[in-house]
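As you look at this complex, bear in mind that one protein chain is not there, while each of the others sits in place.
Order as written gives the chain letters A, B and C; numbering starts at 1 within each chain.
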Amino acid sequence: MSILLDSDARVLIVGITGKFGTFSVKDLAQSHTRVVAGVAPGRGGQAIEGIPVFSSVAAAMQETHANAALIYVPAMVALDAVLETIEAGCPLIAYPGDGLPVLDAMEMRAAALEHGAHLVGPNSPGLISPGKAKLGFMPSFCYAPGPIGVISRSGSLSYEACFRLSQAGFGQTSVIGIGGDPVRGVNAAEAIALFHDDPETRAIIYLGEIGGSEEYALADYAKRPDAKPSAALLVGRTAPAGKKMGHAAAMIGSYADSWAAKVEALDRAGVVIARDLDGLSAAAASALARAMKPAA
Amino acid sequence: MSILLDSDARVLIVGITGKFGTFSVKDLAQSHTRVVAGVAPGRGGQAIEGIPVFSSVAAAMQETHANAALIYVPAMVALDAVLETIEAGCPLIAYPGDGLPVLDAMEMRAAALEHGAHLVGPNSPGLISPGKAKLGFMPSFCYAPGPIGVISRSGSLSYEACFRLSQAGFGQTSVIGIGGDPVRGVNAAEAIALFHDDPETRAIIYLGEIGGSEEYALADYAKRPDAKPSAALLVGRTAPAGKKMGHAAAMIGSYADSWAAKVEALDRAGVVIARDLDGLSAAAASALARAMKPAA
Amino acid sequence: MLVTEAQGKALLRAAAVTTPSSHELRSLDEVRDCRVDFPVAVKAQVAAGGRGKAGGIQKANSPAELESAFAAIMGMRFGGEAPASVLVESWLDIERELYLAVAIDSRVGGFSVLYSPRGGINIEDGPPPLSYPVGLARNFRAHAFRALLEPVESDAKVRERVISTARRLLEIAQANECTTVEINPLVVSRGGALIAADAKVVLDEAAAFRRAATAATIATARDKAEREIRLCEEANLMLVWLDGEIGLISGGAGMTMAAMDAIDGAGAQPACFLDVSGNPTPAGFGLAFDLLDRAPNVKGILVSMFGGGLHTDRVARTLVELLARRASSKPVTLRLNGTRSDLATTILGEAGHRNHATLEMAVADIVKKVAGARS
Partner (left out) sequence: MLVTEAQGKALLRAAAVTTPSSHELRSLDEVRDCRVDFPVAVKAQVAAGGRGKAGGIQKANSPAELESAFAAIMGMRFGGEAPASVLVESWLDIERELYLAVAIDSRVGGFSVLYSPRGGINIEDGPPPLSYPVGLARNFRAHAFRALLEPVESDAKVRERVISTARRLLEIAQANECTTVEINPLVVSRGGALIAADAKVVLDEAAAFRRAATAATIATARDKAEREIRLCEEANLMLVWLDGEIGLISGGAGMTMAAMDAIDGAGAQPACFLDVSGNPTPAGFGLAFDLLDRAPNVKGILVSMFGGGLHTDRVARTLVELLARRASSKPVTLRLNGTRSDLATTILGEAGHRNHATLEMAVADIVKKVAGARS
């Protein structure tokens, strides 16, 4: 098993005629992911890399029975594209783009919740279920199948962290990038719930950072008596207050935003803390070891 | 029968401590309408003219099982009050106030539709089912029970028109003021549908005016083979183009807004036209006479 | 409340809708100091429609032509209004003129988007624009609008730009509480970009309590309005001057229009729409009589009130007092009906005034009196 994305994925690429869209057709094929359709308004009837192009998501869904969408359009039309995809009935959507106005992210999130769809992003590499399918642009070589569910706020950190985990023998059920923006589709709490319900996921690893409050969702979860074991690596321990560290949401505005406050809360809730990237595999091993033990 | 409002009405007055609210308690009592509760934030526990006051609509509904609300609050907090009332589960609401921003009217209308509630107003005297109950501030002496359903965009016109109808022996099942603003709760098409479904309503009289397009809803209805007979009086035949005639929506901006265009459409659809107020009773008689005949 | 093109375009620019580069000029000195690349369009700034057909838009190819166009336009009147300024804009290289608007649509219960692939000043002579019923601005869906546009607009690039611009216009209407934001023409430039060559923006006056810009526009319009209109607004009366000879004082918008129509039905014409229901007091009626007594075209006055909440006996007392000290000899006809009208009839009768039983009788009476006074 895995979360949201499985080997039966039939992927639709909105914005397939753009640079990213066309790259993704080839990249996904190499990751054994079935791309069944592309969408580009006014370009219906064409084909890109052998994939049929439709003028609307509804037409593409009807013809190809796509069940997952990857959206590569500029931020200024992203809300339109995501709403079209949600309302066409697509249950899983990744919008990786960054620079999206937060009001548009709010509308996307609300529309997804209203329709029972799962939206991954914005500002995220997407979602991968190693060995099964990929809905995003993360480098596939970093991942391997296994029992760990990974949630990450940062693309670059998740690549290297998963590469190290895979090298150390800790494969992943799924790796979901919840993104670096303050408002997102699937958030930490929802991603945790998905991994909690996935029988093959035996432990959860959270890759977080300073700023925002998503990390507290993991602390809340870890306190539950039925929680799966979890480990966390938070970056930005040495970041100064009041400065945005690349991601829109990575800024320390109050004590609760800080590395120390978050690590304290996670530690108190029983989450295994990796102080550095270097300590991540040990933390993963420790969490998995707990998963082996029967509940006390 | 009647539409929306019947003798089982249990009326709640939001803004009961204001001048209009307090006047309405006495006025409704004189019209044999049961007022069961008032709402004024921060004034819960008091009483006005013997009516208990609550701090929230939800509390008032729970305690008194009110099933209709009359809202007398200033335009700047009207949206808040109407949303609270709709979301507390009240199925029928009249908001008579004028000067409401049209964006707020749009939100009210959307919320009412979403919750399956009926909102009468803004900028309307409300709704009366003569001899049964009144939810508004129209002068009760103008009305009498009978077989005619009346829809009006103008308060003043509806008082005098109904007074004349009542004097001439043409009583009313219900009289609904859909209001003089461009966006409203129950609109012409919806009011027509309600009267269509009311078995006691034998004919519909529409009191309209220049500007907007509500009158075309009656023309559409009258073309239906199963339509009840209808008559219409439109005012503003002598109004100039480009000038707002009192009501926000009463302005001729295009040919379709004009008296001539609307009368032509209604006449062609088979609606009996009263050219003047003076001709209204004859038009009512003519419509009722058609109702007597079995369908061809 | 319609605002000027210049104000409307400022709202468009704030939301990053492209407009031609422009200067708003108020005096010949400003015209002489203004540096522009010719040719330019010189456009009267008035809050009234039909400006183009009335000569309010001229082309100038040189500073001399600009000066004379400025002087000519500033001397014109549009719907009675003098321009406060002219807008001087770079002359556009036009590939095609489109029509795009968002406006409140009462049957939709919210906004509709209107589009025509052939805009310009003769838009009303062509087929009606495509209408996309949106409702709440947030219900706009690019894909739904696109599906409607496809049969109407064959150029896919223009289509996508129209969709983006329509969304932007809805955002403008929402954020600034406008009931209409109309661009006609929306110009397709030779390069394919869309440029708003004109802007017709109507602000929702009811939102003035939370929109400082709307409140300021209303205040400016009130300052510019003729004295009578301003006095009525301040006194909470609603006045629209008309062309007839019967001065009409009535109550409620609908009944005032009904009375206007009844006057027309009796072969005369109303001189005004004057609704005193907002202030049926000695002050309100006093102002109404004062205005109508002074108006040269008003030959007689009809007071017609139907009392609902209003107590007509109070109105009768007010009228008796007012008529007693009135100087004008214009004939007056009274009709008070409804709440306490028996008492009103008595009060009027005791003072020697007749209360007519119906609107129609009162109208016949004043029309006869005015015709008699003339012959």
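The rule we apply is simple: a residue touches a chain if its C-beta (ideal position, glycine included) is under 8 Å from a C-beta of that chain, and two chains touch if they have at least 3 such contacts.
Here the structure is a predicted model, which means the values were calculated and not measured.
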{"item": "Contact list for the unshown chain, restricted to visible chains", "value": "A, B, C"}
{"item": "Residue of A:76, A:144, A:193 or A:291 in touch with the missing chain, whole complex considered", "value": "A:76"}
{"item": "Residue in contact with the excluded chain [from A:33, A:56, A:85 or A:158]", "value": "A:158"}
{"item": "Chain not shown: contacting residue from A:58, A:142 or A:175", "value": "A:142"}
{"item": "Absent chain, residues of chain B that touch it", "value": "41-43, 56-58, 76-77, 80-81, 83-84, 87, 107"}
{"item": "Those residues of chain C which, in the complete complex, touch the missing chain", "value": "13-16, 138, 168, 171, 174-176, 209-213, 215"}
{"item": "Absent-chain interface as seen on chain A, which is shown", "value": "75-76, 99-103, 106-107, 109-110, 125, 137-139, 141-142, 152-160, 163, 180, 182-184, 187, 189, 207, 209-210, 212-214, 216-217, 233, 235-240, 242-250, 254, 275-278"}
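The criterion applied here is as follows: only the chains that are shown with their structure count from here on.
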{"item": "Chain contact graph, described as a line, ring, star, complete graph or other shape", "value": "line"}
{"item": "Greatest separation from chain B - chain, by CA centre", "value": "A"}
{"item": "Inter-chain centre distance, chain B versus chain C - centres from mean C-alpha coordinates, in Å", "value": "26"}
{"item": "Between chain A and chain C, centroid-to-centroid distance (C-alpha), Å", "value": "54"}
{"item": "Shared-contact residues (touching 2 or more other chains) in chain B", "value": "none"}
{"item": "Multi-partner residues of chain C (at least 2 other chains)", "value": "none"}
